[in-house]
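Notes for the one structure printed next.
Not every chain is included here, but those present sit where they belong.
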Amino acid sequence: MFINFYLYKDTALSILRTGVICVRSRPEGLIMNNLLDPAILFFVFGAMAGLVKSNLEIPAQISRFLSLYLLMALGLKGGFALAQSGLTTQVASGLACAVAMAIVVPLLALRILRHLVNPYDAAALAATYGSVSAVTFVTAVQFLETRGVSYGGHMAAAMALMESPAIILAVLFANSLKRREAAGTTAAGAGTAAHPAAASARPSMGKVLHESLTDGAQLLLLGAMLVGLLTGESGREAMQPFSGDLFKGMLAFFLLDMGLQTARNLPQLRGQSPWLVAYALIAPLVHAGLALGLARLAGLPLGDTVLLMVLSASASYIAVPAVLRHAIPQANPSVYFGLSLGLTFPFNILVGIPAYAALANWALG
Amino acid sequence: MFINFYLYKDTALSILRTGVICVRSRPEGLIMNNLLDPAILFFVFGAMAGLVKSNLEIPAQISRFLSLYLLMALGLKGGFALAQSGLTTQVASGLACAVAMAIVVPLLALRILRHLVNPYDAAALAATYGSVSAVTFVTAVQFLETRGVSYGGHMAAAMALMESPAIILAVLFANSLKRREAAGTTAAGAGTAAHPAAASARPSMGKVLHESLTDGAQLLLLGAMLVGLLTGESGREAMQPFSGDLFKGMLAFFLLDMGLQTARNLPQLRGQSPWLVAYALIAPLVHAGLALGLARLAGLPLGDTVLLMVLSASASYIAVPAVLRHAIPQANPSVYFGLSLGLTFPFNILVGIPAYAALANWALG
């Protein structure tokens, strides 16, 4: 049985490989080509191992280490690039576009999602889709580097800038909602203890602000960028074997873990409304399209445009859910966490990144 | 006191070093030469640190990370090699030999061990010695690479193939044993509740099959091989700094931990029958000899032959004990785990690998 199984598999592989090589030579096979990247293949493999319920597991501390490593390496990369390019007007317009998208996307999301779900879930989803996913961004950086497309080092700062605004907007909205509800209760009922209770349930805006601005991931990214900017070429040489050469392998290992987690998270998607499922797959395209339009207006170069599209299209599944759990406790985590990690993340990794790149290439080319 | 101690040690070192260099120049000093490998020396050092009860400890999560890394790197290595060599008849005969050994070794082990221990322990030991040790295999791969002996990339798949058959055979045997015992009880006694209890104690074969076929280590090895096979040369270049250059250092770090664990496991060996101790040291030689004969018949090249010998000689001390604990709960873990990690593993690492290589060299040369 074993021999047959494996010989059969080997044959299948060689057919698959041949097919893949054919695709490779056609320039339009960008998505299939993306699937031949080792890091992406480890993501697919991890998802499959998770689906057959293998006992394969990456310790949580290792997963944390890998994500810290990726942020540090990404920040350094950006900083070294900025040290070389200097702070130009292109840098300024790239960052301005990022901030604009970080405000437009959550407002748009809130507007649409209020028709699909209750207002608390809508606020939580708006925060999730308005913020960004670092892993998706890192994967896109790797995608561009493999294809020799240059991009600005400041786009790492753009990512850091895009993390918080959506959270702050969503919490402001949820708080005003609670205030209105509390007022409604007071007006309708005797208005005794309802008011103070509502006030105490409302999380302090200061705490949310502090948390979203001192978030470790964001700080590490900006800190590493600063280190890169200050140490420049000599720093780059010293750190290259660690933060440069190892980058791809560490990303592959991390995406293996993301695949496992995505598969384990799939049951959360069961019973979700088909509208939400559609949203998780269509919203990224819409946000990427808006980013493309803005980038064209601002005259961003190709690499920066693709990264802005990816950032706008991605949804947070680490930082934002952690904040939301106590900032908007009324929202259902399986909705915002399930959609963003279970659908939007794999969609962007497998299909989105190459599609946005092709689109940008066509629009700016 | 300190100066004397350290000066004395330094003198001793320089004598040891001189002796070692003499051995080096004689080609027959293969075992001594093996002991000069940094990775092997870290194993010896780890064992010594464990014996003097040092508080040196590698966190369990790091140990897990290193073993996942080694499997991933090994699989990639194999996949990249296969992508270059293609799937030849040599690949097929190598894999066929592996499967044959994976069936012959546990059956032979079971036959011999039934005279030495109770049948449950015999089944558990047969599973342990019939399956393979990934770390021993990785160390052998490193041994061949250092000496410039080429080997087929498919041998990583051979290892994956050899993991499960012994477990399945052993569990089948243990289940038939339990059925017979239950029947005996029924015949002798009143035959009331004995039957259903025995049936419920018998672990479901489906569960054992699922566990041993979706075992994380095995899946990761095969998955990484597949990634290597699909991405070929471009994948190799991207992953080289991570899975290639770092390999030796990560193996050294991991073997340091294995040395610590081996030393800590030694007390389990106390009070074991001398027959079992002899078995743990002689069986590897017998299994390696059988593998050598089969490899010669099948016409395998030198590198593949050495790896087949190492795989046949090695005993599992991670995957199999984990499955056995609930698949054959009647067996005593300190017997199968103690012998395999405490004796057979260090024997193979320190003496076995160079001895098998010398033997294969002599037989095929």
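Residue numbering begins at 1 within each chain, and the chains themselves are lettered A and B in the order written.
Please note the rule applied: a contact is a pair of C-beta atoms (placed from the backbone, for glycine too) under 8 Å apart; a residue touches a chain by one contact, two chains touch by 3 or more.
Computed from a prediction, not measured in an experiment: that's the story for all the values here.
Copy number for the full complex in this structure file, with 2 chains shown: 3.
Quick note on the criterion: only the chains that are shown with their structure count from here on.
With rounding to the nearest 5, the Cα superposition of subunit A on subunit B corresponds to a rotation angle of 120 degrees. One simple way to say how far apart two chains are is to compare their mean CA positions; for subunit A and subunit B this gives 41 Å. Within the complex formed with subunit B, the subunit A residues making contact are 2-3, 6-7, 10-11, 13-14, 16-17, 20, 36-38, 41-42, 45, 48-49, 52-62, 146, 241, 245-246, 248-250, 252-253, 256. Put simply, subunit B touches subunit A in their complex at residues 59-62, 64-65, 68-69, 72, 76, 83, 87, 91-92, 95-96, 99, 157, 161, 165, 210-211, 214-217, 219-220, 223-224, 226-231, 234-235, 238-239, 241-243, 245-246.
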